[in-house]
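Note that this complex is displayed minus one protein chain, with the remaining chains in position.
Let's look at subunit A:
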Amino acid sequence: MEPIRTHTGLVYPLNRANVDTDQIIPKQFLKRISRQGFGEFLFYNWRYDEKDQLRPDFSLNKPKYKNASILVAGDNFGCGSSREHAPWALQDFGFKVIIAPSFADIFYNNCTKNGILPVRLTDEEAQQLITNAESKEYKLTVDLELKKVYDSEGFEASFDLPQYQREMLLNGWDEIAVTLTNADKIDQFEEKHVVYPKTITN
């Protein structure tokens, strides 16, 4: 995956809590067998009407957010289904950073496996960013090395994430290759670890 160190981009505010992965990418688009091309279906039921036409009144369809790459949302973002199609859709649409007061565990994890940076800020900080981005064209910088978010007008906030996930994101490593450096340990573990059944017949 692509490494991410710092990112400066336009902010799109989505002032809703509990945005679930069914909203991020509805099930009818989960049938594809590749990782690409999910962006056009992002937030499908909000962005498109019954006739599959873009709804001009939905905020993300407004021209001012066309090049947004940082999404700021309410609490518990990405809850529900484990579908990795959700981060794939966000990324394909152009989002590189997601900011929220809290994330669902699986979604948070899925982001970090794809080079998307999930940033946890406080409720007040996230609300401040949403207010800023609703009222004007608003840019933010996210620095993963310093674990800071700031703008050019004096806003600054710190965030934290587990060291391992930070390193994976900073370096864009292939996690399986990292794990396989411990292949001997997996071999040793399996030698003494008993699991039933021994074989599964077809």
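The criterion applied here is as follows: a residue touches a chain if its C-beta (ideal position, glycine included) is under 8 Å from a C-beta of that chain, and two chains touch if they have at least 3 such contacts; residues count from 1.
Basically, contacts and distances are computed from a predicted model.
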Protein that the absent chain corresponds to, by UniProt name, given "Peptide/nickel transport system substrate-binding protein", "TonB-dependent receptor", "3-isopropylmalate dehydratase large subunit" or "non-specific protein-tyrosine kinase": "3-isopropylmalate dehydratase large subunit"
On subunit A, residues whose C-beta touches the chain left out of the figure: 16-18, 20, 22-23, 26-28, 30-35, 45, 50, 74-76, 79-84, 87, 102, 104-106, 109-110, 113-114, 162-164, 174-176, 179-180, 182-183, 185-186, 189-190, 193, 195-202
